[in-house]
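All protein chains but one are shown at their positions in the complex.
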Amino acid sequence: MYPAIEVAAVAASALYGILRGARQNFDLVGICYIAFAVAFGGGTVRDVLLDRHPIFWIANDHLVWIAMAIAVAGAFLPKLVSKLEPLLWIPDAMGLGLFSVLGAVYALECGTGRFVAILLGVATGSFGGVIADVICNELPLVFTRSPLYATCSFFGAFAYVLLEWLGVGSSLAMGVGFCVVVALRVGAVRWDWQLPTHAVEKKPSRRGDEG
Amino acid sequence: MYPAIEVAAVAASALYGILRGARQNFDLVGICYIAFAVAFGGGTVRDVLLDRHPIFWIANDHLVWIAMAIAVAGAFLPKLVSKLEPLLWIPDAMGLGLFSVLGAVYALECGTGRFVAILLGVATGSFGGVIADVICNELPLVFTRSPLYATCSFFGAFAYVLLEWLGVGSSLAMGVGFCVVVALRVGAVRWDWQLPTHAVEKKPSRRGDEG
Partner (left out) sequence: MYPAIEVAAVAASALYGILRGARQNFDLVGICYIAFAVAFGGGTVRDVLLDRHPIFWIANDHLVWIAMAIAVAGAFLPKLVSKLEPLLWIPDAMGLGLFSVLGAVYALECGTGRFVAILLGVATGSFGGVIADVICNELPLVFTRSPLYATCSFFGAFAYVLLEWLGVGSSLAMGVGFCVVVALRVGAVRWDWQLPTHAVEKKPSRRGDEG
């Protein structure tokens, strides 16, 4: 079942990427780049940080074919993609669940501490969107007032790591972690759960830079 | 002959970097950073993704000396660099050809699939400019209406991978791939070949973020 979720999540990410790229007036090159960034960015960062080689999409290049086929087809059918948009958050939420838990699983396999494993789960789930936002010259939306996203990822990865630590079987722990992410994300989209922001007066720093 | 092209390409990239940095009112630190990003960004991403160590500019640090010397000298001779600018696209096109083909060659050596090898060729050729654009807070120009760039890279890497698959000798395949990139790029600059963009109405996504 996980491979099917993975394909659905990559497809959803690629479709989001097309919409992002098309709204920036990118050509096919830009649309493919953004689709790849959204779909593969988080997992790539995870694999590079953990020194897991080959990188997941090099090892499983059917995912690359799928993302590329969707990006090319979608670029020529922008109206269809627009119509699909209201549904995309569903496979995306499942992908968030899968990638958050897998990030933590792979991190523990590589021998990281438990807290680092949770954070790598969060990074795997949310970094793709952050990279795409940075390329598109926008403040990352997951950092600002928007329905919980990385937070869902955090609690799901936390649930997995906790259960695994308590000795619960690995596949049960993964299943619970996955369900926590998806449930929180569905609630966040449905009832617009958000985190507060933390205002600070804007004044120039004495240092003059941030190093 | 390839080492000479490599040096010419790094020099051209560094000169573009100086112009980019100087137009942003960067100081010498910023100009050097941007020159390095343009010259070494693509190959660095390729080597990190393929786990090829040491990274090419760590292994061949004469390239670092050349880029640094050009960046420092050029920063103090901005008028000379400006005058050279109309000629820079020629060594740059040759560098695009070289790096696109080399990216695919190294990827195949590391055992990636053929399609991934083509994409890593494209990434090697175009990522330096994308990184520099992102640092300079601009939408990557290779993603928008501008003469074909990554596309030339794609077809050259494709030609190399195809010929290599057909059993053509490696150096002939590389030579053909190189010539395809350079010929396409010369044509694109000369006749302003561009890809179309793919418009989509701008509306806020229901999700409110992009993950």
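The letters A and B name the chains in turn, as written, and every chain counts its residues from 1.
The criterion applied here is as follows: a residue touches a chain if its C-beta (ideal position, glycine included) is under 8 Å from a C-beta of that chain, and two chains touch if they have at least 3 such contacts.
Predicted, not measured: the structure shown is a model, and the values here were computed from it.
Summary of contacts with the chain left out: across A:Gly17, A:Pro140, A:Gly156 or A:Gly177, the touching residue is A:Pro140.
On the side of chain B, touch with the chain left out of the figure occurs at residues 16, 18-31, 33-34, 38, 44, 48, 51, 53-55, 57-58, 61, 64-65, 68, 75-76, 78-79, 81-82, 85-86, 88-89, 92, 96, 125-126, 128-129, 132-137, 141-142, 146-147, 149-150, 189, 192. Not every partner is drawn; the one left out touches chain A at residues 48-51, 110-113, 115-116, 119, 126, 130, 134, 137-140, 142-145, 149-151, 194-202, 205-211.
As a convention for this text, only the chains that are shown with their structure count from here on.
A rotation of 120 degrees, rounded to a multiple of 5, brings the CA atoms of chain A into register with those of chain B. Chain A and chain B, compared by their mean Cα positions, are separated by 27 Å.
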